[in-house]
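Note that one protein chain is taken out, while the other chains of the complex remain in position.
Presenting subunit A:
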């Protein structure tokens, strides 16, 4: 149990510890169950493999794929589902299947297939973290893999054209998000007060969709309307990932990048606050004068956080 557990995974951005859904699922589960995980972010050196990320390495084992990694952690007594009843465990499996069937194709599409998103956001981000000349090949391969998966699982007749498949998968994804929102209701996590495997999976799938800034955002817009899911993601980010926000990048990372991240986080916080302000304004018009002081405080808090981050 004391053996050092190392996880290699894709790095973070836009306020997330990782941009890759599966890596995020494993990281979230590790935080929930208290597993001491040393996170090795894939950077653009030739260290480490890029194949089946995320990969967990211990002294004797190498485990890939989130489901297997979670099983392994459970066997090592890091179990976040300890308090769940048998029926809740069964529900977990069912909801994970729902996520993989209904939500995953649309998430893959938003990241890897939608041309605007892929060429302006996903490809540059991943290519910057893969050494040349692999950076010319791997993102393209990942994109083709995603398109292949979507077409093989959902592109059956009578949907012959990619556009019809897209329409169908986005419709399914929106329905899935609605179902998740109904299931979550007003509670903090899916099964009471303690986060479990299902929370890790939902967070892993939703957080990149919620936080990454894309040009084409129809699914993101739909997600933002489901305020309890957004609150769910923000809660987990603030409670479990506050200290590692941006602190995962290795020491060799340029300060320009770090400054850009800091700026993006500031802008994101500001826009979130502006949205909240807007909502409050609509509900109770007499409150606006009181909102201004809080707006000034949080950037300062953000400054101190970022300062903490720059000196590990």
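Just so we're on the same page, a contact is a pair of C-beta atoms (placed from the backbone, for glycine too) under 8 Å apart; a residue touches a chain by one contact, two chains touch by 3 or more; residues count from 1.
Heads up, the rule we're going with is that contacts and distances are computed from a predicted model.
> One chain of this complex is not shown here; going by its UniProt record, which of these names is it: "Sedlin", "Golgin A7 family, member Ba", "Metaxin-2" or "GPI transamidase component PIG-S"?
Hidden chain identified via UniProt as "Metaxin-2".
> Among the options A:62, A:94, A:267 or A:281, which residue touches the chain absent from this view?
That would be A:94, which touches the missing chain.
> One chain isn't shown here. Among A:134, A:179, A:194 or A:217, which residue touches it?
Only one listed residue reaches the unshown chain, and that is A:179.
> For subunit A, enumerate the residues touching the unshown chain of the complex.
65, 86-87, 89-91, 93-95, 97-98, 100-102, 145, 148-149, 152-153, 156-159, 164, 167, 171, 179-180, 182-183, 185
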